[in-house]
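Yeah, one chain of the complex is gone here, protein chain that is, but the others are all in their spots.
And then chain A:
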Amino acid sequence: MATEPNVGEAPLHSLVEVQEDTRQRICGGRVLLRIRLAPDEVASLSEPDPLFSLVPRTAYLPFLFHDVLEHFKKSAIARMGQPYELWFDFNHTALKWHFPVGVLCDALVGVEVPVPLDLTVHFRGNSVMSDLLPFSGMADLQRSVMNAFKQAIFLEVGSASRFMRLEKKEHMMLWDAILQSDIKSFSQVEEKLMCSTLAECKSLAVRLHIWAPAHDGEVLLHKAPALRESGAAFTLSDFLAMAMPPLLSAAGDVLAEGVEVLTQGLILELHWLRRISLGT
């Protein structure tokens, strides 16, 4: 792909979509979750049955809040009129609600995702977790997701005016598509917002989620050019050399020992070009 002479001028979808449903196949993965209520929050005599849920990798954890609440409400310690403050942890790491499930999975679990993946849900204490953003309802999620999307558009196009010019029904279609993990509808609105070729892109928005044992996750927001000066596609290797050289070997041609780079549950090769979309 990187060696195509006209990579800058080619319509973006032609770079990614080998077959019509390629994007669906790349982004449409699901994760089977087995959710248990935190043991110190169980009020019933026996531990409640876990809740199984097959969630799209593009979904966000608050999408599960309703089902989780219905399933565990009877067993959880009563809140005496206080609102529930739902949050999840994986192996004692609190999970950020404003990143997609697939991103959390790539960063915290890696390529070997157990089936099912065990998460623990807590009904209280969200507000005292310093590494979680406050959450008071789906409007918070919508605001966070849409602003992240606007940021990406701003980097690609140089302004967010395309987003602000969207009609109300297109806004609703976009949010519905995100809620339903409907990649086709999402792409329809996205086409109006993003550049149609790499040559038009001012820069791409990349969020690098960095995970290492015994360390809280770090996230680096960094822009990347879409093309090299020569007109060839900017690769993952180019990006890491620019933004995070310690992830590459001393010679800079392979990943440093112990480093894996994933997206959508797939291990990325250094020469790959990928159109970076919302939240990844």
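Keep this in mind: a residue touches a chain if its C-beta (ideal position, glycine included) is under 8 Å from a C-beta of that chain, and two chains touch if they have at least 3 such contacts; residues count from 1.
Keep in mind that, in the parts below, contacts and distances are computed from a predicted model.
The unshown chain of the complex is recorded in UniProt as "Ubiquitin-like protein ATG12", chosen from "DNA repair protein RAD51 homolog 3", "Vacuolar protein-sorting-associated protein 25", "Metaxin-2" or "Ubiquitin-like protein ATG12". Touch with the chain that is not drawn comes from one residue among A:W87, A:F123 or A:F154, which is A:F154.
Among A:A10, A:V113, A:M173 or A:I210, only A:I210 touches the chain left out of the display.
The missing chain lies against chain A, touching residues 96, 98, 103, 106-107, 110, 131, 133, 143-144, 147-148, 150-151, 154-155, 159-160, 164, 171, 205-213, 215, 218-223, 243-247, 257-263, 280.
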